[in-house]
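Quick one: the structure is below, and I'll ask about it shortly.
What you see is the complex with one protein chain gone and the rest in place.
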Amino acid sequence: MSNYDVIVLGGGPAGLAAALAASDNGMNTLIIERERRLGGILKQCIHDGFGLVRFKEKLTGPEYAQRFIEQVQARNISVLMNTYVIQVGKNGAGFELTMVNRQNGVEKMGAKALILATGCRERTAKQVFINGTRPAGVYTAGTAQHLVNLEGYLPGKKCVILGSGDIGLIMARRLTLEGAQVLGVYEAKSTPSGLSRNIVQCLHDFHIPLHLSTTITRVFGDDRVEAVEIAKVDENMLPIKGTEQIIECDTVILSVGLIPENEIAEMLGIKIDAATKGPVVDQNFMTSVAGVFSCGNSLHVNDLVDYVSESGEIAGDSAAQYVRENLSRELVDIQIDNQDFLYVVPQHININTSNKKVILYFRSREVRENMRVTIRSGDNILFSRKYVILRPPEMERVPLELKGDLISSRPIEITMEPVKDKGVAL
Amino acid sequence: MRKSLQALESRVRKKISPDVSLREWHSSIVLEGTVSSWDELYTAGKMCANQGYKGVVNKLKVKNFDVPKIKKPQLYDQALQGKRVDVLIIGGGIIGCAIARELSKWQLSILLVDKEDDVAMHASSRNDGMIHPGIEPKIGSKKALFNVKGNEMYTRVAQELDVKIIRCGSSVLFDNRWLNLAKPVLSIRAQKMGVKEVTLLSREEALKIEPNIGIPIAGAVHFATTGIISPYKMTVAYAENAVQNGAEVSLNTIVLSMQKEHNRITSVETNRGTVYPRLVINAAGVFADMIADMAGDQFFSIHPRKGEIIFLDKKKGELINGVIGKPSLSLAKSNTKGGGVVKTVEGNILIGPDAYEQPFREDFSTHMDHIEVLMKKHMPLVKGLSPADVINYCAGIRAATYEEDFIIERSEYVANLVYAAGIQSPGLASAPAIAEEIEKLACQALQEIMEVKPNANWNPIRKSIPELSKMDFITRSRIIKENPHYGEIVCRCEGVSKGEIIDAIHSPIPALTVDAIKRRVRPGMGRCQGGFCLPAVMKIINEETGLPMTAITKKGNNSYLVVEETKQTHRPGGESHE
Partner (left out) sequence: MKNLICIECPIGCSLQAEKTGEQWDIKGNRCRKGEQFAINELTDPRRSVCSTVRTIYKEVPRLPVRTNGEVPLQAIFEVMEQINAVTLDHPVHIGEIIIENVSNTGINVVATSDLYCLLEAN
């Protein structure tokens, strides 16, 4: 049985960054990837906008991925492609993975530390309670993107899109460019979910209407989609009777959210945060199981791949440190008010560490303007900043230096209060 | 005791509409006239049922409403033109396929036809997979008889056909009100009906079997013979075994009309040509009455009773061990199944079904208000279930007659016609027993006109496609070494390999659509519902069959998945929008 210091599950942007960091720290590293090529979902994200933060360039998904793939190849990091992990368990001080592929059948490997970079999946029609018939022509945006960009097929000619998240907006543009007609984008919330950049460049540029506070409730058509029923929704996003309308179309594209994939994490009994649907971690991205690290979209759904790479690097560095010296942890909880915040990652801080630099990521629950966000430990204020606007679709990143006395019995609190005076730019 | 036709007629006229008339035909009551709603149509028919007549033929029309015509396959050719067969089975649900398999024991040319693109497309793939113990049907009914017998037979047949069955048992929960009623009634009933292994459980005992019961209970009745199975896998297995033993299956084949001479069917017209059968078996589900009518022998009517079912994530599967339900108002008279919570063989939890009368025979659409009622009614039975666990829902249509019982008999008036009709719940549980009975009746009918010899090469054993994800690692590795396709995982939610998908494509009833493959080997049934694996499955179909991607469908006919290649026209961009 082969043994590695660090095994990374997933060869997308998070996994690639994690493997590079682990390897640069002298770890014997392996990436296990279930597809034929590295790059994860970036392979089909042929649009640009990636890397603005990290490289100060506007790259396409494949180009961004290539920057990391090149480095993985240059450092000769081991990669197992077309391989699928079917079981993971603790094995003494380390872990044993069971995997399957064409060449070797079922084989086992050992690792001292594991980095989970397994990405996420798309929410389905049934999960948002779309009823009616089940014809061909209902796709989640990612599947439609795969068909158009990798296989070269148009899923339909007359499309409606549910969900104004970035993936839905990107597909509105993509489908239009490739010859389909996008009749409209429907969004159940009262504000759009995607980045403003995409609203402009994917909808306004092509005169595709955005209908807020509207959802798709039923699909019609026996063999193939023939129409959908849309309806206005109330503050609880429930359809309002009497507002229904029928829209004729042949394709329904769903962009109704991403769900982190954590089947492997669950096999290990890792504690999952119900708000993020990803593992509960400390600032080193170690989960509740010592030696298992989480990064990227399987930890929490990110908007910018630059932060995905950053989380991978942190996980990789931390995994290496863990392999070198497994220190016990002293965890301080981070508390948030669920009325104000959707979530914060990490969920605890390990104060028994030499690394005092911490990066926190959080999302506001609602669109809020002119808020002051404060991070404190008792009376000790660790961070305070005014935000002109906070939006749920835009994740905030807070670099923090842990100073002063932190004790595990005193949680760190993050709060937001309205600012009296009008704030200055960030 | 037979009620007078006149008395019935005046009762119906009074309660429903004066515009209804009753007449007798071949011992059945025929209702004719116009009513103002489907409810009235159904109620009128119900009023005439079980009044001492053979059946109810409901020819009533609803004002300003036309029932949609039967959906025909797009295919049209002469592939079956002039074909002479000993047995023509109309209907490829579990009943038709089970009959074909039993009849293949004999040296007979058997042709099974179904208008859909695959077997098991209607009720047989739209039910909860429960093999009922047999306690619920009316004592003395055919349902009761065949359910108990079928339940007993299932272990053997499932083993022969290599289909997984789990005798999980069912617990019917009682609160205090019911408990005292339950004891004597159920034991007597169980004894009368031949239902074995029925035990009355105290609250503590019930919680030991099902620790996550979420409602207060006084006790439960446990039926150890209850089983669960995949109903469509069983149907496919029956059909494949029939084909392996010489039967022929023609899909996308619809029966359009029949010709008779004297009292025998001489020819049957289909969209693929005219067939000349010695014997016709009517296993046509929701359309069995229309087939009977084609033979001039309609002595019953089907009123389609719809039911919706919800599927929950496998993750919650560990919360229950078998089937959990609550008793309906009266075990004897209820037709609408109470439904419950079922753990499927795959480990998903199934909730439902509900039951409601409606006019559409092949409308499988679901409705949010029904889904909500089902969740509200059944989720509380088990602690820890919530709407967030829902991964899918679907609907099925029961082929119910007004008498609410199976029709398993030779036609009284057409010498070479046999009925396996009106098969609603407990149809799945009864299927093996029904098939053997029809086998007997069919051979009886055939022996009147030919010699029926046994098929010396009959092999009841059928092997299913290997399920790699369920194997031990050593066996799995060995199989992959022999065929590396089994090592390439395509559907990662369910762990399905390329090899299994290829097997499905090349199986005795070839699976050439995405849904047909899904039914056989499961890609697309997991939590992402095919989001990741759909393009891969399509490519495998393309590689194995040569079908261009634009010709690959979800479920046959017009259900194409992609419209065209991109870059067909050089001019992109749609028309101006609203």
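For clarity, chains are labelled A and B in written order, and residue numbers in each chain start from 1.
By our rule, contacts are C-beta pairs under 8 Å (C-beta built on N, C-alpha and C of every residue); 3 or more make two chains touch, one makes a residue touch a chain.
This one's a predicted model, so the numbers in the text were calculated from it and none came from an experiment.
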- Task: Would you mind spotting which of A:Asp205, A:Glu248 or A:Glu401 touches the chain that isn't drawn?
- Result: A:Asp205
- Option touching the unshown chain, where A:His47, A:Lys189, A:Arg218 or A:Arg363 are the choices: A:His47
- Message: Can you tell me which of A:Leu195, A:Ala227, A:Val332 or A:Met416 touches the chain that was removed from the display?
- Response: A:Leu195
- Query: So which of A:Gly152, A:Gly257, A:Pro392 or A:Pro411 would be touching the chain we can't see?
  - Reply: A:Gly152
- Query: Where does chain A touch the missing chain, residue by residue?
  - Reply: 36-37, 46-48, 58-63, 66, 81, 148-152, 177-178, 195-197, 199-201, 205, 388-389, 391, 394, 425-426
- Item | Absent-chain interface as seen on chain B, which is shown | 566-567, 569-573
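The rule is simple: only the chains that are shown with their structure count from here on.
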- So what's the Cα centroid distance for chain A and chain B, whole Å? 41
- Query: Across the complex, what residues on chain A touch chain B?
  - Reply: 34, 82, 84, 86, 98, 100-107, 121-122, 124-127, 129, 131-137, 140, 142-143, 146-148, 150-157, 176-184, 206-209, 217-218, 222-224, 250, 266
- Task: Under the touch definition given earlier, write down the residues of chain B that touch chain A in their complex.
- Result: 71, 315, 363-368, 371, 387, 390-394, 468-469, 473-474, 476-481, 484-485, 487-489, 492, 495, 527-532, 534-535, 539, 549-550, 553-569, 571-578
